[in-house]
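All protein chains but one are shown at their positions in the complex.
Showing subunit A:
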Amino acid sequence: MIETIDKIPPENIYLVDATRRADLPFYDALVPAGFSNPADNHIRERLNLQDLCVLHPDCTYFVKAVGESMIGDYIYDGSILVVDATIPVETGRVIVAWVNGECCVKRFVRQAKMIMLESSNVLYPPRYVHLDRDQFSVLGVVTYIVSKPPKYVRPR
């Protein structure tokens, strides 16, 4: 088949979504004639958290964490996880997956024919998944965690 000159992998080609809102700052200042606003050339788009956290808007899901099994990875009860389904699952990544119908967030470790799902809280033992016996399917890899700062408790 035809060879193209620049090989851009298809997953790097996006359609620009015109409906997404971009806030542009509006500088409402009277400018004396003859002297232009020095900031004019520096007006840029305002920062948007969505652009930082969501690389693939079509394949990203938000999931709420429940429980404290992943507290060592800064995932607290009630944290919102940004989960990207396009990122390949590799050993060491924190993933959201269903094990026998139960949705869980764990660290993925491949061990020969088994998969170990590790928690980052000593109170929670790792979970072993046998691919031939357990129903296992992955939603995606956690790319960002959105949480509120923990409540301050005064040490006594």
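The definition used in the following text is that a residue touches a chain if its C-beta (ideal position, glycine included) is under 8 Å from a C-beta of that chain, and two chains touch if they have at least 3 such contacts; residues count from 1.
Heads up, the rule we're going with is that contacts and distances are computed from a predicted model.
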item	value
Chain not displayed: protein name in its UniProt record ("Branched-chain amino acid ABC transporter substrate-binding protein", "Carbon monoxide dehydrogenase", "Y-family DNA polymerase" or "Transketolase")	"Y-family DNA polymerase"
Positions on subunit A where the hidden chain makes contact	1-4, 7-11, 13-15, 17, 56-59, 61-67, 69, 80-81, 85-86, 96, 98, 100-105, 135, 137, 139
